[in-house]
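For this depiction, one protein chain was excluded, whereas all remaining protein chains were kept in their positions.
Chain nomenclature is as follows: A and B, assigned in order of appearance, with residue numbering initiated at 1 for each chain independently.
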Amino acid sequence: MADVQLVNVDKIYPGVKALAVNKVNLSIQDGEFLVLLGPSGCGKTTTLRMIAGLEDISGGDILIGGRRVNDLEPGDRDIAFVFQFYALYPHLSVRDNITFPLRAQNVARAEVEQRLAQVAKLLQIEHILDRRPGRLPSGEQQRVALGRAMIRRPQVFLMDEPLTNLDASLRADMRGELKHLQYELGTTMVYVTHDQVEAMTMSHRIAVMNQGVLQQVAAPLEIYNAPQTLFVASFIGTPPMSLIPCRVADGCLFGLNSDFRLTLHGSLVQALNQYKGDIIFGVRAEDVTLDENPAQGDIQGVVLVRELLGDEIIYLVDVGGSTIRTRTSPRVQVAEGQTIGLRLNYQRLHLFDRDTEQRIESKG
Amino acid sequence: MATTLERQLPIGQTAKPRFSRLSDRWLAGLFLTPTMLLLLFITIFPLIWSLFLSFNEWSVTRNALNAPIWIGTQNYAELLSDTRIGERTWERFIVTGQFVVPAVTIELLLGFGVAVLLNRKFRGRAIFMTVLLIPMMLSPVVVALFWRFMMQGEGILNYMATNWLNIGSIGWLTDRNTVIISLIIVDVWMWTPFMMLISLAGLSAVPKYLYEAAAVDRASGWFRFRHITLPMITPLLLIAIIFRTIDAYKLFDLAFVLLGSQGGPGRAGQTAALWVYEVAFSNFDTGMGSALGYIMLIVIIALANVFIRVLNAFKGEGAAA
Partner (left out) sequence: MNRKQPVWQRVLFWVVLGIVMIFFTFPMYWILSSSFKTRADVTSRVPLLIPYANFQPTMNNYLEILTDEPIESAAGAQSSGSRGEFRNRLINSIIITTLSTVLAVGLGTLAAYAISRFRIPGESDLMFFILSTRMLPPIVVLIPIFLFFSNLGLKDSFLGLTILYTTANLPFVVWMMKGFFYEIPVEYEEAAMLDGYSRLQAIYKIVLPECIPAMAATGVFSAITAWNEFVLSNLLNRDNASTVPPYLNSIVGVGAVEWGRLAAATVIFVIPIIIFTYLVRNHLLRGVTFGAVRR
């Protein structure tokens, strides 16, 4: 059990100008389940591999349990790595695959057997110990990979998109199992994924990355409710947050590329009082209420698209050339082309500076 | 152990039934027919003809116009018996073994070793690889000629041996004891690239993440080799060994040009293939030459059979549940 510290970590690939990982500072607590989340190519896997020692560190330091590990071989860092494709040795049985790390270090036979029994029981794979991994379904292969990682009792678990190759229902099951497992073992876990559902449901904290830069590190709900950058706001949340670029004038927002217009109230006016530049206005679908009577809305719009999801309906509404999404219960049924009104929850609007893409705080 | 070749599936796939849609079956025939026709035509006919000849006394070179004289299994009897010819036949097979086994073994070890060296990225790797492939692209006749040139009593090899290494002249092709070694050297020179290419391909196909997993597990180099590399490339190497062994076994042009049809002094280097040539052409006994050729064929078929079973056993082991 140990904490993991990343201090100003960089990664440069020769011949490539942009940094793959750019000045990442991350402090992972002992026993924490931290998810590195981001789209492909954002640098999350590279960061994970640097922690593991599978990639060299171009700049900065990585400390595990207070120990600087930059120059240590992967095998000396007391970590375990679960690969996206499981990396199980095809010619060894499940039993031999799991005990491989211990046998490679000449651990005593009795100890090996005991740990194997523990792990097999915990992961419910006792019945497949003598089979070859090639013939197993992916769910079981994944458990074998987990077993191999767990048997060493490392200080840190590192996982690279382990659930990506499973089908949807299995993935849902495994999410719960992994979270429970981490809770039981109490081991620090660093988990890479591009799937926000995994990130939101399993982690203590999420570290969102984009293009090598760490965007925000916070608990899931905070990431959801108070995204610090435009990227985080647009990446997290289904359906995506509605974003409209605007300029500020006379206590109103005017769409930059459209006829969108919103009058501001209360604290928002103060927040934007001194604001000189353009902003980007964002609101989540659940914070927008649809009113069939256009006059009763803060803004008016025309329904463009309707998505019937069964337990709710999502409407895409044209507001003067820009679009806003709103969620309603199935009972509110409005036709495409109809003019309706939208009421916004002013407590839950998000404003971002257009140039820096950083969040603008509003008081209240 | 099944003797059928096991189907290899990517991890995660379950076995699916093959296509047997009636409308498609004619395609199988269409695809197979040209190949089978060629193979049958070109090989079956000579096989049968040779078989016929082997039961006859005839000479295509001396008196082809005379009809072959049926002598039954006399050719075979002579070749396999205690007579001078029979003994000589037996010796030829021993010489063949003395050539094929070391040659293929060295080619395997050396080729694999070089492949391991070339498997990491380093500057100029492509050049090394390309240059190392050239020996097998040259005509065997030329290779043999030039090595013969270099191995002459006053050739460059002996020049280096006496003047640079101080070990005196070696009778590469003239000393009974070194003739086979010389043949091995030339064959190794020519065919190691083949083994190297196949080994390299096999090595580069092992997924990198297996090695990474082993690194995380602190496996030693030897452990990695034995449990990851070796199991993954063995099937490939076995097939390469089968083909190379078959080719070395029936090697003719290289040995002929290097040693002559009698295989050098005292027939020290006369492999079975050379002996067949001598019998059939120098001795003008086509019938016996054919019989001898048949014996060679039977031996190699038996050997190859064993090889294939080993190969299947290995593959079957890998797929066992």
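The definition used in the following text is that a contact is a pair of C-beta atoms (placed from the backbone, for glycine too) under 8 Å apart; a residue touches a chain by one contact, two chains touch by 3 or more.
Just so it is clear, the model here is predicted, and its values are computed rather than measured.
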Item checked: Contact residue for the chain not shown (choose from B:Pro102, B:Gly171, B:Pro235 or B:Pro265) -> B:Pro235
Item checked: Given B:Leu132, B:Val179 or B:Ile241, the one touching the chain that is not displayed -> B:Leu132
Check: Which residue among B:Thr105, B:Ser204 or B:Ser282 touches the omitted chain?
Finding: B:Ser204
Checklist line | Chain not shown, touching residues in chain B | finding: 3-5, 7-11, 13, 16, 18-20, 24-25, 27-29, 31-32, 34-36, 38-39, 41-43, 45-47, 49-50, 53, 60, 110, 114, 117, 126, 128, 130-143, 145-147, 149-150, 154, 156, 159-160, 189, 192-193, 197-198, 200-202, 204-207, 212, 215, 232-233, 235-236, 239, 242-243, 246, 249-250, 252-253, 257, 272-273, 276-277, 280, 286, 289-290, 292-294, 296-297, 300-301, 304-305, 308, 318
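In the analysis below, only the chains that are shown with their structure count from here on.
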Check: Where on chain B does chain A make contact in their complex?
Finding: 9, 11-12, 207, 209-210, 212-220, 223, 227-228, 231-232, 318-321
Notebook entry, point to check: Which part of chain A faces chain B closely enough to touch in the complex?
Noted result: 52-54, 73-76, 79-81, 83, 85, 87, 89-92, 100-101, 104-105, 131-135, 137-138, 141, 148, 152
